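Yeah, one chain of the complex is gone here, protein chain that is, but the others are all in their spots.
Our next item is chain A:
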Amino acid sequence: MEEQKTPKIPVWDLPDVPKGKLPPHLELQRTRVLCTSDAPTHTENIRYSGAYASMGVDNSLRLGHFRDNFRVEVITLTEDDMEFDMIGIDASLANAFRRILIAELPTMAIEKVLIANNTSVIQDEVLAHRLGLVPLKVDPRLFEYMSENDVPNEKNTIVFKLHSRCERGSSRIKVLSNELQWLPRGSEFTLSTEKPAVDPTSRPRTYTSFNCSQDSLPEFSNNPIGPKHDDIMIAKLGPGQEIELEAHAVKGMGKTHAKWSPVATAWYRMLPEVVLLQEIEGEKAEELVKKCPVKVFDIEDIGKGRKRATVARPRSCTLCRECIRGDDWDKHVALRRVKDHFIFTIESTGALHPEVLFTEAVKILEDKCERVITELS
């Protein structure tokens, strides 16, 4: 048997691990997800305060440390979309914000549809469902929730009217969301239990009891409520067909029904990190550039006609792992993800701007904490 080749070094000759700092391999495991060709490893976050106590590293929560390291960088911001980097925060909090954005931020959506006449081919219940999904451009913070025993009033209900008719002899028409007409005074349909008015001056009772007209309120006086988009198809009417209905929108949350979700979607991904473990030159560099489908790598000239591969666009890496597939490529390229760097994207449906949505989401998490504190004390 061949003798072991590794030289024996006395333990006191080994270099000291500096106190208060993790050795590089542990630091890498703590801060990065390693994406190897078979599976990602070190995906977990080590949260326990004493996890590195034996190395003299304090892993407990230090708010000052958090404040120094936390950063937000806005990448794009438009009326509906937003992308930003959130750096120095744990995945559990990033995920809490995402979950709140999708399921716990309130918006207004059509919940009740009173159909007076529907002779179109689309059934009443399908029509009502389609109306529910139409995003409304109105700030939900100005309204109250309507609970079971509440009467619909100007503070918790928005009423829309839709009356569309296709005349006989004409061609088919489309009913678009711009035909939803806001009724600031509330419902115009009288209650079916209401007797014909004896006194012509008294207004008959309708399905809502508004105390005042909504457009007299300062919030809506020059900002009429309506669908966010004017060109959403609701139904198609053939000759002689007609739809007459009233739609009542109320405040709700995404966990009850997705129509109340203020975001089309909200998601995050961890920042990809592509590292070249050794210099890749010549033909091998060309091969690497060709391997990547999203063009992460580039070739750089280092003089005398020599070419070297560089990582030009790590952010666009999808971690498809095509570049570490096949013979020994994983010795040249390492794919990693930064555990505390989140690329967060919010797509708003239009009720509120994405940056407002995010601050509202953070506020909701604060409220949840406050609730626990008050119940404990």
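As a convention for this text, a residue touches a chain if its C-beta (ideal position, glycine included) is under 8 Å from a C-beta of that chain, and two chains touch if they have at least 3 such contacts; residues count from 1.
In this section, contacts and distances are computed from a predicted model.
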Omitted chain, identified by the protein name its UniProt record gives, among "Ribosome biogenesis regulatory protein", "GATOR2 complex protein WDR24", "DNA-directed RNA polymerases I and III subunit RPAC2" or "Dynein light chain": "DNA-directed RNA polymerases I and III subunit RPAC2"
Given A:H25, A:R67 or A:R168, the one touching the chain that is not displayed: A:R67
Selected residue (touches chain absent from view) among A:N59, A:N153, A:T190 or A:S213: A:N59
Residue ranges of chain A at the interface with the undisplayed chain: 47-50, 59-61, 63, 66-67, 70-74, 77, 84, 86, 89-90, 92-93, 95-96, 99-100, 103-104, 355, 358-359, 362-363, 365-366, 368-370, 372-373, 375-377
